[in-house]
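Report on the structure given below.
Missing here is one protein chain; the remaining ones are kept as they sit in the complex.
A and B are the chain letters, set down in written order, and residue numbers restart from 1 in every chain.
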Amino acid sequence: MASVALENVNKRYDKAKELAVDSLSLEVEDGEFLVILGPSGCGKSTVLRMIAGLETITSGTLTIGGKLMNNVPAKDRNIAMVFQSYALYPHMTVKQNLSFGLRRRRIAKDEIARRVEETSTMLGLSELLRRKPHALSGGQRQRVALGRAIVREPEVFLFDEPLSNLDAALRVNTRNELVKQHQRLGTTMIYVTHDQIEAMTMGERICIINNGRLVQVGKPLEVYRNPADTFVAKFLGNPPMNLFSVHLAAAGEKVSARIGKQILDLKWPLSELVEHVGSTVILGVRPEDTSEIPPTNKGEAASLTGRISAIEALGSETLVVLDIDGVDQAFRARLSRYATYQLGDKIRIYTDVSSLHIFDPQTSMTILDSTISKRATTSL
Amino acid sequence: MKQLSRLSVRSALFILLVLYTAYAIGPLIWLGSMSLRTTSEIDSSHYALPNTFHWWKFHEAWANSNYNNYFWNSVFVATTSVLVLVVIGAMAGYCLARYPFRGNRAVFFAIFSTIMLPPQITVISLFQILVKYGLFDTLTGLTLVYIGVQMPITLYILEGFFKRIPRDLFDAAKIDGYGDFEIFWRIGLPIAMPAVVTVMILNFILLWNEFLYAVVLITSDEKRTLPLGVQKFMGDQFSDIGMVATGAMISIIPVIIAYAFFSEKIIQGMTAGAVK
Partner (left out) sequence: MSIWYRRESNGQWPIIALFVGPALLGYILLTIYPVLLTIYNSFFEIRPRNAAAFIGWKNYAALASDRTFWLAVRHTLIWALVAPVLEVVLGLLLAVTIYARAPLGRFFRVAWFSPVLISYVVVAIMWSWLYNYDWGLVNAGLRALNLEGLQRSWLGEPGTALWALIVVDVWKWTGFHLIVCLAAVHGLPQEVIESAEMDNCGWLGKIYFIVVPMLAPTLIGLLVLGFVGKMKVFDLVWIMTQGGPLWSTETVSTYVYKRAFDWNTFDLGYPCGIATVWFAAILLCVILFTTVFRQREKLEY
């Protein structure tokens, strides 16, 4: 078991103009389950492959268990990796696939047999040991790939989107299975995905990467509640957070926002936002923080009106898309399943001001981060 | 009515098919039947089928006309070349497919482009070179030349196959602790087995039939390969048609056997370049 630390790591592929990974610093604690989340092509796999030793590091340092690893070849890092394609050796049986890495490391035969036996029993592969990968189902292949990593008893597990080739039901089961394995083994695991549900449900911490840069690291709920910038705000949450430009103005001791002809009473103390008053900021509202019913605690609620342009009644809830004057994108709201509206209805929706997010339009970073996080923790 | 014309079109097509097939393999069957008949039988009726199968003719050609010698020479030259080619070609093909080093494509195209060289451009110099190093009129010399001649196609087919193996497999083996050569040996080569087999059969057949380099580089009778032996026998025993046919049959039987077992592989291998 070991911690993993990257410090100012850069990666430039041969002949590429742009950096695939741009001064990334990240510490993964010993025994932690860290999820790296980001859109396709952002450099997640590159990070993982550098940790594994499959790609060289252009500059910066990588340490595993406190030891500098930059120039240690992959075969000498005690790491196991599960690939998106599983990468099972097609000419070997399941058993040979499992023991391949152990045989190279000159582990005693009976020890190999014991570990293969133990792992295959645990993963329900005992019946399949003699089969070749082409005779396995997708889920079985996935388990063999996982087993191949587990028998190795490595210091660090790396996963590169290991569930994306499974169907939905299997994915949920395997997710739980993986979390259970982590609890059992207690080994450091780094898990790459572009699926936010996997990230939210599996990660002890998640690390969000965009365009090769680290954007935010934190516990899943922290990141969800306090997105560091508009990218994270949009990326995490489904449907994504509504983001739109508003004009801030002072209303007495409090701050209000103007959207088209409407005034949204933010009820925030002027002191917190004084430097932004009179300018445009980006306001973020999560669809799930909206409601068609006025909150009982009126003092903390703000409201907006809009015309319904689409309705999706999902049974458990109702999603509506609103046209709001002054907001150029569609505004999504998540209402209760009892909401019965028609297309074209003009409705008023309410939200708790403490759940609003404000971002700087230039840097797209959050403003009022500390304040909101304080509120968030108190209401937890 | 329509059904009827359909049927007649189909049977016309079928007849055409059979005719073409007869044209393609008729001569071979004729040769086969002559190889089992004596020359006097053949002279009395050239296109009859054998009444009695004179299998002894094969023994006769084999033992008394030096065919066993030619045969084993061909086996030696073809097998050695094929084995060396597949080892060298697989290593080079693997490396060119998997390591993106500077000059990779240049090396590949340099070797590959020699596929269109006319043999004359090398054969005279190879003659001189082999004479100089005492390899002229030796099976070793011919084998070396054959290795050079078949390298481009070998490399082309194997490189193409290695390229199609997903990179993840090699990465997985690296993480499992294996070094470059072990990965080639334990992962690359076993997975590429279908292509390796194709290349081996293809090279074997082409070299088994090779004539130009052999006729230039081999002069003594005891070193002759089968094509040279058959040609010589044809020259010497011109009128003994029956025995010539038997000798020719001996030279093509291994090819026919290989073809019977691996026809699809051989067809694929031969047409590999053209279809793409």
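Convention: a contact is a pair of C-beta atoms (placed from the backbone, for glycine too) under 8 Å apart; a residue touches a chain by one contact, two chains touch by 3 or more.
Owing to the predicted nature of the structure, the values given are computational and were not obtained by experimental measurement.
Here one chain is not drawn; of B:33, B:68 or B:209, the residue touching it is B:209.
Of the listed positions B:25, B:49 or B:193, the one in contact with the omitted chain in the full complex is B:25. Interface note for the absent chain: among B:5, B:125 or B:220, the touching residue is B:125. For the options B:8, B:64, B:140 or B:263, the residue in contact with the chain missing from this view is B:263.
Checked against the hidden chain, the listed residues B:41, B:137, B:180 or B:240 yield one contact partner: B:180.
As for the chain not pictured, it touches chain B at residues 10, 13-14, 16-17, 20-21, 23-25, 27-28, 30-31, 46-47, 88-89, 91-92, 94-96, 99-102, 107, 110-111, 114-129, 144-145, 147-149, 151, 153, 155-156, 180-181, 184, 205, 208-209, 211-212, 215-216, 226-227, 230-231, 234, 241, 244, 248, 251-252, 255, 259, 263-264, 266-267, 270-276.
In the analysis below, only the chains that are shown with their structure count from here on.
Chain A and chain B have centres, each the mean of its CA atoms, that are 57 Å apart.
Every residue of chain A that touches chain B in the complex is listed here, in rising order: 14, 49, 52-54, 73-77, 79-81, 83-87, 89-91, 100-101, 104-105, 148, 152. Taken in their complex, chain B has these residues touching chain A: 100, 166, 168-169, 171-179, 182, 187, 190-191, 193.
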